[in-house]
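Missing here: one protein chain of the complex. Every other protein chain is in place.
Now for chain A:
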Amino acid sequence: MFEARLLRSSILKKVLEAIKDLLTQATFDCDDSGIQLQAMDNSHVSLVSLTLRADGFDKYRCDRNISMGMNLASMSKILKCAGDKDTVTMKAQDNADTVTFVFESPNQEKVSDYEMKLMNLDLEHLGIPETEYSCTIRLPSAEFARICRDLSQFGESMVISCTKEGVKFSASGDIGSANIKLAQTASVDKEEEAVVIEMDEPVTLTFACQYLNYFTKATSLSPQVQLSMSADVPLVVEYRIQDIGHIRYYLAPKIEEEDS
């Protein structure tokens, strides 16, 4: 028996919004420590890694480890049926081929349940090596979303370069070029508005804007976002979800052609 209950359905709704454009289907791996999801997009350019810890749920029970393959478009449709203030409960029997979502309104007057068929997916697991990153940049998530949106008007790819002076995002294309520089904030009243840069070595990498724009769908989950970069390895974009876990996106950089 698996049962997980969240007082605010909005968290789960937002999580789905943050992954459904990138993935069409994914496996939710549940054990007594919580729910994990790890999946690559079809072209194997990016990876989503989601962790929701058991202690972040209002009620969590998982007697036997289960892996539930879900069609994310269907799941998203179901979650759209929940009100933001509703309580959501996910339930499944051991070895079940369906999962049930129960939504309860705050005053308990309305209770709805939706059953969804599970998919038999191959379990794909990626071993992500522990990496020390040369640069980590923390910035307001809305700022990052804005930068990605603005720069994607100029070109398909965006160069992120991190130096002592700060971090520079740039793009160029047919209409011209664009550069956005952010310096570390000297003093801020609110922690969530800060730009914090930790750098051991300068790094410059190129990424596809399209994927970064998919990642910024997670903006509403967290006021801050953290970018981690090292030369020639995938970028990590991490959004912490308050009190319950995080969502991390990995993106393979663009590489210069060797010879062709």
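Going forward, contacts are C-beta pairs under 8 Å (C-beta built on N, C-alpha and C of every residue); 3 or more make two chains touch, one makes a residue touch a chain; residues count from 1.
Operating definition for what follows: contacts and distances are computed from a predicted model.
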* Can you pick, from "Multifunctional methyltransferase subunit TRM112-like protein", "Flap endonuclease 1", "pyridoxal 5'-phosphate synthase (glutamine hydrolyzing)" or "2-oxoisovalerate dehydrogenase subunit alpha", the UniProt protein name of the chain not displayed? -> "Flap endonuclease 1"
* Among A:44, A:64 or A:181, which residue is in touch with the absent chain? -> A:44
* Structure fact -> Sole touch to the unshown chain from A:81, A:126 or A:231: residue A:126
* Structure fact -> Only one of A:208, A:221 or A:244 touches the unshown chain, namely A:208
* To do: Against the chain that's been left off, what residues of chain A make contact? List them.
  => 24, 40, 42-47, 67, 69, 95, 119-129, 157, 206, 208, 233-234, 250, 252-257, 260
